[in-house]
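A protein chain is absent from this complex, but the other protein chains hold their places.
Which chain is which? They are A and B, in the order written, and residues in each are numbered from 1.
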Amino acid sequence: MARSNKPIVWGPFAAGGTLTAFLTPVLILLTLLAALGHVPDLLAYDRMHAFAAHWLVKVATVAVVFLSLWSAAHRLRITCYDLGVRADTLVAAIVYAIAVAASVAAAAYLLLI
Amino acid sequence: MSRKPYVRALRWEWLTRHPRYPRYLLRELSCLFIGGWTLMMVWGLARLAQGPEAWAAFLDALRSPASIVLQALALAFAVYHSVTWFNLTPKALPLQLGEDFVADRVISGAHFAVWGLLSLAVLLLAGAF
Partner (left out) sequence: MSERVVELEVLRYNPETDREPHFRRYSVPCREEWVVLDALNHVKENIDPTLSYRWSCHMAVCGSCGMMINREPKLACKSFLRDYQGVIRVEPLAHFPIERDLVTVIDDFVAKLKRVKPYLIPKQPKALEDGEYRQTPAQLKRYKQFTLCINCMLCYAACPEYGLIPKFIGPAALSLAHRYNQDSRDGGREERQQEIAATEGVWECAFVGACSEVCPEHVDPAAALQQVKIKSTVDWYLEHAMPWLNK
């Protein structure tokens, strides 16, 4: 039996799981507040634009987006298997590709800011 | 005596055996909401890059009833993910100081405290109040 390369996909899953546990609820709360009409100051265009223009924020944002999406993708892959979808390789390819593509897109949008 | 072992095939039956299994599924399904909301934010970045009108339209779109319901659900699932994640952390990362292991609830508790403080800090820095 050979040792598996699963750590490649599991490492970012565990990191993303931890990151989203700490960060995602409060971020959702911010957009929910905005949606309910109580827009946090940061979400005003000028401030948001200036904030996202900083290179450190860009790097951090791409990291957060990638890790969040990757851990979600990994969980979805396993849940599909649990629920009886046996085409694991196909499912894995699709969900990981979405995570990577969206992260690349986020990086590209940030470069335009 | 002839052997003829009987194999019971497993599909979904396990989900109904005990409440812990649907609870596990619920925990895993939090990924749809966390992932979905993150994709929405990537869309937000695109709108931000397009200028003030696009950004205003994005914030407007957030206000639709469907979006509010989805975000409320996403928040509930995200909190559920955090709670389950921190409750399980001591199992993955036990800490032995000297002879004894630090109690699970101390490790979890520390994570919950950091989570709370961090969330508060983000709310303050973002000018939510």
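To be clear about the criterion, a contact is a pair of C-beta atoms (placed from the backbone, for glycine too) under 8 Å apart; a residue touches a chain by one contact, two chains touch by 3 or more.
Please read all numbers here as calculations on a predicted model, not as lab measurements.
Where chain A meets the omitted chain, the residues involved are 1-8, 10-11, 14, 78, 81-82. On the side of chain B, the interface with the absent chain consists of residues 1-8, 10, 14-15, 17-18, 20-21, 24, 28, 88, 91-94, 96, 98-101, using the contact rule stated above.
Going forward, only the chains that are shown with their structure count from here on.
Taking each chain's centre as the average of its CA atoms, chain A and chain B sit 12 Å apart.
For chain B in complex with chain A, the residues that touch the partner chain are 11-12, 25, 28-32, 34-35, 37-42, 45-46, 48-49, 52, 55-56, 59, 62-63, 67-68, 71-72, 74-75, 78-79, 81-82, 85-86, 111, 114-115, 118-119, 122-123, 125-128.
On the chain A side of its complex with chain B, the touching residues are 17-18, 20-43, 45, 48-49, 52, 61, 65, 68-69, 71-76, 78-79, 82-84, 99, 102, 105-106, 109-110, 112-113.
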